[in-house]
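Partial view: only certain chains, each at its native spot in the assembly.
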Amino acid sequence: MLSCVIHAAHDLRVEERKTPQPKTGEVLVRLGAGGICGSDLHYYHDGGVADFRLREPLILGHEVAGEIVAIGPDVTTLKAGDRVAVDPSRYCGVCYQCRRGRANLCSEVRFFGSASRFPHVQGGFAEFFCAAETQCIRLTTDISFPVIACAEPLSVTLHAANQAGKLTGKRVLITGSGPIGLLLAVVARHAGAREIAITDRIQAPLEVALRIGADRAINVAETPGALGEISREIGGFDVALEASGAPPALVDCVESVKPGSRIVQVGMLSNASVPLGRLIARELELVGTFRFYEEFAEAVELLERGRIKVDTLITDQVPLARAKEGFELASDRQRSIKVSLVG
Amino acid sequence: MLSCVIHAAHDLRVEERKTPQPKTGEVLVRLGAGGICGSDLHYYHDGGVADFRLREPLILGHEVAGEIVAIGPDVTTLKAGDRVAVDPSRYCGVCYQCRRGRANLCSEVRFFGSASRFPHVQGGFAEFFCAAETQCIRLTTDISFPVIACAEPLSVTLHAANQAGKLTGKRVLITGSGPIGLLLAVVARHAGAREIAITDRIQAPLEVALRIGADRAINVAETPGALGEISREIGGFDVALEASGAPPALVDCVESVKPGSRIVQVGMLSNASVPLGRLIARELELVGTFRFYEEFAEAVELLERGRIKVDTLITDQVPLARAKEGFELASDRQRSIKVSLVG
């Protein structure tokens, strides 16, 4: 079968691999569509993401959906022909975090297309891949695969929003208008935010942001003082979601929220200088957010019921065989938002 | 009257000032005792604390208690002869933060002995000082002035503990064994913590920590691997209180708590490099804590009822006239914990 394998930074190959066989409790899925995520791009450009480094070739891909073509032993709720959204996480179910309802922090989780464990857990950018029955949600509508594959990044943003506390009635600042920042705007609007301001350094995604629910879109490169002015005008934001992974944006969040507010660091970054003196004197809460848990089922339902629409964000569909082209396109924020590899 | 005035870094003078007159709603207090705080030492050594810099001579002192000697117009609940603990904060009462129960974040607060506003608000290290009636809590026991003056730093630690959430039943890590770190240990024990570990780089205060309630005292300079071992042994701490103001201690906190835990940054520091990648992947909450509000009345009651004892921590009493000697002593952590200037 064709597979999209990262061997090292800049060394992405579409190559033949042996089609896997579903083990007990597993199903074999034919790829319908797979979205290219920012962390896939980090593997492509840097050979790793945050603290996780490539140590062997890795099939990328964790935003995937497709059709079941075979089932392994003991699979009881799914059958060949079912169309499914696939949660890329397989939890242990017994560790401390699993038992207290925070399985996204499971110490033994296996996550598709990730170098966090060794041997690496292979991902879903391949003609076929295996998933546990428990990872699959059977679709009940004819929703398209590229759209339902967005259940994964949508889950990430639903979880980030949960880490932020309640957004209903709040004035929300989102820094960064990549796919995650834009989805955060969609999610904040869905949750009844009172005011949504979003920033970026390029204009194209800011225009999209205004169309999908943001009230204000601020180009911090072109109008550096604008965010501060808006913050003063409204008396400070109630919550901030930092989705750029850029340290200056975190400083913007620290200065633009009301004292006593919460900032969720959604964008990935490693060590960075943080204005802790301001964090203390303004009594802020800076919190991490990592993947998602129950939000995946919620995301699938929101998309299938049409409560949340993401069609605008899927700018490109590229065949799996031309994956490298897809990765280049996804790397250019002027031209694309979400690129979907299709089977 | 004698006053202890900081003019610039290293330029602390005991000099004559005119005794102030209580205005409407104010009382005149004769200093009973005033504790020297870490922020007083920052003014002494650095000419400022965090972002607040000296711009004019400043009478230091905000951990103060004494006896009322005169009352201004419209004071109805206090009279000359009353012994009082003095809250160094005067809140506006009408701003957004005051109206939502977070007056410690009051945008118009006037705080004793602080350069945060200009003209600076003069402090209590003087033979006499004025305070609003609402800042004073009348003492109902014969508790000593040096002990009741500790109501202020105790309030700081009660508030920090509140920022941490619930400590009852929790395994608590405290980094730094200065007066605030030690009081945090006392407070954590009072709140029913399950396990209290405290760190420092010098041994003397760690010995004190074990006497006042810590279960484990770790010298991170002498046994650098010990904290990691203990953390693994107990499965990670549930909460951390960073009280050293040293960036490496914050890294210790990030690594030693369970994923999903809360870290309160109590120690003052400015910009510092923070391992945000770990904060994200472990979904931690890093929160500031600033002064206190209702905790002051609680602290006075805890000390007067003997529920919390701080006598061990008051290592030295120095007459106000020899304040500089007191500041030098307070700067030497091998020799002193809390130094009290007495009237």
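Per-chain residue numbering starts at 1, and chain names A and B are given in the order in which the chains are listed.
Please note the rule applied: a residue touches a chain if its C-beta (ideal position, glycine included) is under 8 Å from a C-beta of that chain, and two chains touch if they have at least 3 such contacts.
Quick caveat, the model's predicted, so the values are computed rather than measured.
The complex in this file is a homo-oligomer whose displayed part has 2 chains and whose full count of copies is 4.
Note that only the chains that are shown with their structure count from here on.
Our note on geometry: chain A versus chain B, Cα centroid distance of 42 Å, whole angstroms. Residue ranges of chain A in contact with chain B, taken from their complex: 50-51, 96-97, 102, 104-105, 107, 163, 235, 250, 258-260, 265, 268-290.
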